[in-house]
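Sharing a structure, written as structure tokens. Questions coming.
One protein chain is absent from this view; the other protein chains keep their places.
In order of appearance the chains are A, B and C, and numbering begins at 1 in each one.
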Amino acid sequence: MSLRTARIVSLVVTVVGAIVLLQNATFSWLGNQQGYEPVQPIAFSHKIHAGDNQISCLYCHSAAEKSRVAGIPAASVCMNCHSQIRKDSPEVQKIAAALSDNKPIQWVRVHDLPDHVAFNHSRHVSAGIKCQQCHGPVETMERVAQFDSLFMGTCVSCHRTHREVTLDKTGKPVIAKEATPKRLMASTDCSVCHH
Amino acid sequence: MNGEKLWKIFQQQDADRDSVDLVNIEPRAAMSRRTFIELIGFSAAAAALAGCRAPEQKIIPFITQPMAEFTPGVGLFYASTCGGCSASCGALVKVRDGRPIKLEGNDLHPLTGGGLCAVAHAMVFELYDSDRLRQPMRGSQAATWDEVDAEIKKQLDGIKQNGGKVRVLTSTITSPTTLAVIEKFLTQFTDGKHITYDAVSTAAIRKAHLKTHGREAIPSYKFDAAKLIVSFGADFLGTWIAPVEFTRGYSQARNLRDGRHEMSRHIQFESRLTLAGSNADRRVKVSPAEEIESLLLLAKLVAAKTGQQAPAEIASFNPTNLNPRLQQVVEQTANELVKLKGASLVVSGANDTDAQVVVNFINNALGNYGATVDLNAPSAQKQGDDEAMAELVREMNAGEVKALIISGVNPAYDHFARNEFTSGFAKVPLKISLNPTRDETSANADFICPQSHFLESWNDAEPRRGTFSLSQPTIAPLFQTRAYQESLLRWSGDERNFYNVLREHWKENIFAKDANFDELWDKSLESGAYTIERTAAAQPAFASSDVGNAATRLKTRAMTLAGKLTVALYEKILMRDGAHANNPWLQELPDPITKITWDNYASVSPALAEKLQLEEGSVVRVSNGATTIELPAHIQTGQHDDVIAIAVGYGRTHAGKAGNNIGANAYPFVSFDNGTFQYLANGASIEKTGAKIEFASTQRHHTLDGRPIIKEFTLAEFISGHAGEGERERQSQSIWKDHAYGEHKWGMVVDLNACTGCSACILSCQAENNVPVVGREEVRRQREMHWIRLDRYFEGDGETTKVVYQPVMCAQCDNASCESVCPVLATVHSSEGLNMQVYNRCVGTRYCANNCAYKVRRFNWFDYPHDDEIANLALNPDVTVRTRGVMEKCTFCVQRIEEKKILARNEGRAIRDGEIQTACQQSCPAQAITFGDLVDQESRANHLKHDERDYILLPELNLRPAISYLAKVRNTEEA
Amino acid sequence: MAVAVKHTEDLAHEATHPVVSPLRKPLIEGHKTYGDVTTDICNLLDRRAGAGWWIAFSVSFVLMVAGIIATAHTVSTGIGTWGLNKTVGWAFDITNFVFWIGIGHAGTFISAILFLFNQKWRTSVNRSAEAMTIIAVMCAGIFPVIHMGRPWLFYWILPYPNNRGSLWVNFRSPLVWDFFAISTYFTISLVFWYLGLVPDLATARDRTISKLRRGFYKVLSLGWNGSNRTWSRYETVYLVLAALATPLVLSVHSIVSFDFATSLIPGWHSTIFPPYFVAGAVFSGFAMVMTLMILVRKLMRLEDYITVQHLENMCKVTLLTGSIVSLAYLTEVFIGFYSGNPNEMFVIVNRVLGPYSWAYWTMVTCNAIVPQLFWFKRVRTSVPLIFVLSILVNVGMWFERFVIIVTSLHRDFLPSSWAMYMPTITEITIMLGSFGLFFTLFLLFLRIFPVISMNEVKGVLHYARR
Partner (left out) sequence: MHAVRRESINTRYTAAFFKREEDLLAAAVEAREAGFEIHDAYTPFPVHGLDQAVGLRRSRLTWIAFIAGSIGLAFGLGLQVYTSVYDWPLNVGGKPFNSFPLFIPVTFELMVLFSGLIAIGVLLIRNRLWLFSKRLVFDRVTDDRFVLVLRQSDASFDVRRAMKLFAKHGAIKVIEGDEFV
């Protein structure tokens, strides 16, 4: 075939390919906060707490079991340990200060779903979904960054597969081969999240 | 947002360029795979976008973890008492993240059960009313509590030394502790007196019982025990004394669900169409004069038929204004009453001692005392003493009153002689207002010590003797306000806070001495109520001495009224006495009878309108010589030609931004006569001004035009099983296989026989679902947003107007016509039979609304204001606030469904029947609404779906709605 | 025969083409030669616009701008700026939409259907009729977008892969059908029109004196050189397109009618809508073509090309379609009662006697009674009369859509939610604006493109002459 035809064909292939490959990118870049990693008022390291010291997520984010929100621990909760441990660390000092002069710590929100999305932590936690599936390997993060795009597609794909979700050693979610018992069946009704 | 720290890393790499931001807007994953095509494609747009990235959000946790039961994001319910009016109904306050967002009925409350009225639901909005005073005021200057306390104490001490009258003027107070506090406060002074003033008073009942039974009290009326109710213009379902309590009893006695085949009978003699009258089995349209004469005639006949000896004035009474038909009606009524001796109830709405005396006579003759009328458990819900008020005004004008403290009253607006009051008020050297806002009266006070909202403060109530309820603060005061009891305590030199006073009072006076206080206290707090079991006592003896004179006076009164135009003043179900005029939820709630919002009006009968060539909305000048006001006319079928009905509670000037200058103030028509306020102004004249306005009404067509929308039977037909006849089209044919429903299939049944049209459901829904208020202009354009519509249809001619109510909300049709036309799948069906509306997907073609047979969909024509930061605190965080251009509608309170589903799943159990209650169902005083799971064969809803009265709206369309109705039954034949 | 001849070398030509047909009159008057046709049409492009054109243009332009402002107001403030309410969710917006779509149909009818039926007279009018179609569809297309509550999200009715997992569109919704139907209709009409234009653009290219125009036509004429190979493929494709456009034009208005027919609203839910709407569309379309053609032949002095005979033919079509529409009205009323369905009956009564009866009777007068005048040849051949009547017909057809939409919606099943609708200034301005847009674009077309399909006219120049 002539050079011109070749050019046409190749161009078509490239464009179509690009659209298919980058589908997500093509239609999703607006307002995507994936990778958002704001500097926090206190250099709190999840790596040290959840990673090295193996503190359970739910110790601080205790509401996650009972409520739609996971909750940010009150300064007093931090002091449960830090009244003994590393009292002198400047970062811990900040907390102590906050407690003493009764000024709440203003954390910068990392994971922020739109107001028209009602995500319920308690349901997912008690269904056995690992925090890491959406939040990523937080226990390895010095400063928390948004791991997933948290687009509707993410939720839906998981709700569709109705499967037990486990994490491999790198913290990547793995969807089990066989379907799990009913208690883990998830609904894809719009009203489950949008009301 | 300030990008500095956020994008630091990249700024180090290269100085400027929007592409820097682009890198971060792009998903990580995509970046690696980005090709050059994509880059050129997006960098331009990204440049534009750099500006509109999601703004930085802060999370502010608690300093110290609050009490154990608190979890962010989880709603908690606290038992409390509604402070909306003096009825003091039991309520549950839903608190979310530390702020009360909704009032619900407290089903543990002995009087009101789970019921609440419309006003109660609007109270949450009042808590967040930004027109409330934010701190105490000295005149019009802001002050601190210490300052005002100091000055007030100083002046009071002065009065203590020099003596002089100190008056505390309050609305009805049902709180025993508060009364004690006021008592304590007044004992400091040589001449201290507490005066209770109700703008809309029922003092006559108390005075009448003082005359006939020697007890100045309002008895408790047992509408649930009465088999036959005869009411002379008493709107006991709408506004009279304790509507919620009465509605509950009324509907219990008329409940035909679950195989019951008997219901009480209700006969109403009235001149204007009241809510109670609209529900009557037999409604007799009478003029005020005829009303009085029918009452007298009834007394005569009842006495005769019961052999009760009656004073000559009654025994010899011959009606002069009653036409034969009416006489016959009264005769029949008398027969029915006598047949049901001891199980009947006669009430009158007139605030006229004589009328009430005669009513007592009849009830006594019928032996209803002890059965349906109980003086041993009197109601404390209306304590207004009209004479005392009149005396106070006199004292003030005479300059005798040294100090006046007002709380919860606004006489400068709602006293019939407000000029007299204000002139006297001006003469009082120390004027203290404890009202929450700078209203008409407070505006002229020396000090305003704003009281906290009842949701911010401790209190108790004893609406009926022996029945106590507590109310507890559900949020710390938003502003620098203080419970008015505390103010009084301070000024009595008592530094305790009211909470302790309350506990001590209960310890001393209410709980049994030997009881374990804390245990009882906690139990009462939890349930919200505490009752003292009374040993049955005999009713006080009846003394007929005054009946004769009463009858004579009534006759002459009837004469004066006869054939003349009379202005009949009344309270609207929503606006009541006008205290809550600044509440837009109430202003926009359509009146159940007229369906008009944001206005009061002069209701005239069609005949009168024709005579004066009035059209709906043409402005008229109503006058009785002394008073003249201009109002638009509303043509009301079922109203007597001699009557012009005008609602009080409008024409406020100092209510606030929502309530000012809406309608006209009708209180000046009130008169003080024979020891009570009279709400009938006779010798009225009415003339057309030529002007004309358009009402903001939500229903413009008032008849059924023979359409089979409402099914209605007589009790006889129902008993003989006619209700079951006719269609069962819901099992109609389908050309394709229906979708199977899984775990649940939500459905609802509305009992039209129970629904009284009180409209509480509309506001409950509004509060629960963040339904916006759109304002008078938009309602005029027929754009109100309420998710529940209370359709009201008139049947029959003007003589025997019958009224039916039908709550219509989204029916969640299985074959929803709205779904198939939505281009973007913004409304589709859930696996649980819900018709889901996804606001964030909606593009607003309005096709669904056009294609909805029930017209229950509502469109956001504009961005409705949410700029009042304080008012926004009333929003329910579980429900999306809809933006401009999207469709919305009833969701069966899907947020509640999801909440309970999640709860049940987390607890690894099935959802219990009745566990999920929709907002409208929860607080329906008549329990007309039942919601449940139709998959569950045992569920109550399923059970009712098989009731013989069950029918669906527009079955011919095969929409398969999940809502069905239970036909209305009228107990027409004489018992 | 002795005729005034322009080129001497054409003498012989004339001589060999005497008028021989005793029955048929020539389609083109004035004994034109090929050269004359070229000259007449191409000179129109180079000549400066006359006063008439400028007046017409400025009026329509002002209207258009007003419409744009009103639209901006709507989009920025909300649909609340219109007179709609909880019961009447559509009114002027969809009325205008259906009206303009309807207008468009005449163009396709003339260019495609008459082509298939080998109606030679179409050649003088099809070019501008097709242009009208395209412009009308543009006007129509605006309304479904701006009537949305959130028009900036209109692209959500496109099925494209997205990150909502992918959430597609509801192919059961007539609005989605509309989108596909109208975009297809627009595309096909456009290419059809353009294809017909190419040879004439080539002619213009070779004739025009202005450099700018030559460059413009050179690009658009795609290097057309009249080669016979091209011609033969060209004609094949032209035929194919005509064959496609014919069912297309029928489908488009049928689908538009589905917006109503597939719903359950009494007065909408009706099976006669598709043919009823198509007939109505052609009816209004031809009326509009006549209005325009009368203007064009005056403005552009094309009496020789667009003859009274053309107008008369169109009058006949109008008469036919008008009668079909009237039949539809009768059927509607009949079925309303024959159905025995109380709601249907009520809608009919409410239309005829209800609060909007004035609209109904305007419609009946203009659509059922007025066109009957075309039975008389005197009317059919009097240009001023045709002009007035054709405008009346369009007024009527606009009201037809208004009646169907509003009178059905404002009183449906439950009397409690019955309501009245009255348009706001904003809505009226937007409607006038759409007319402004229509005429602005059409007038521009007259100045930029050969108004008459020269190559086709040349093809039929000797009709009834040989």
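Everything that follows uses one rule, which is that a contact is a pair of C-beta atoms (placed from the backbone, for glycine too) under 8 Å apart; a residue touches a chain by one contact, two chains touch by 3 or more.
Since the structure is predicted, the reported quantities are computational estimates derived from the model, not experimental observations.
J.: Shown chains touched by the missing chain?
T.: B, C
J.: Of C:W100, C:F115 or C:F258, which residue touches the hidden chain?
T.: The missing chain is touched by C:F258.
J.: Of the residues C:W177, C:Y356, C:Y421 or C:F445, I need the one that contacts the missing chain.
T.: C:W177
J.: From the list C:L63, C:L241, C:A328 or C:I452, which touches the chain that is not on show?
T.: C:L241
J.: Consider the whole complex, including the chain that is not shown, and state which of B:M137, B:A443, B:A816 or B:C893 touches that chain.
T.: Per the contact definition at the top, the residue touching the missing chain is B:A816.
J.: Quickly run down the residues of subunit B that touch the omitted chain.
T.: Those residues of subunit B that touch the unshown chain are 734, 736-739, 813-820, 822, 825, 828-831, 960.
J.: What subunit C residues would touch the chain not displayed?
T.: Looking at subunit C, the ones touching the missing chain are residues 9-10, 13, 16, 33-35, 38, 159, 165-172, 176-177, 180-181, 183-184, 187-188, 191-192, 195, 198-199, 202-203, 205-207, 219-220, 222-237, 239-241, 244, 247-248, 251, 255, 258, 454-456, 458-459.
As a working rule, only the chains that are shown with their structure count from here on.
J.: Check each residue of subunit B and list the ones that touch at least two other chains.
T.: Where subunit B meets two or more other chains at a single residue, that happens at 828, 841.
J.: Out of subunit A, which residues touch more than one other chain, so two or more?
T.: 24, 28, 149
J.: Which stretch or stretches of subunit A touch subunit C in the complex?
T.: Subunit A reaches subunit C through residues 23-24, 27-28, 149, 151-153, 155-157, 160.
J.: So in the complex, the part of subunit B that touches subunit C is made up of which residues?
T.: 699-707, 709, 778, 781-784, 789, 791-793, 806, 808, 817, 820-825, 828, 841-847, 849-851, 853-855, 857-863, 883-887, 953-954, 957
J.: Using the touch definition from the top, list the residues of subunit C that touch subunit A in their complex.
T.: Against subunit A, the touching part of subunit C is residues 160-167.
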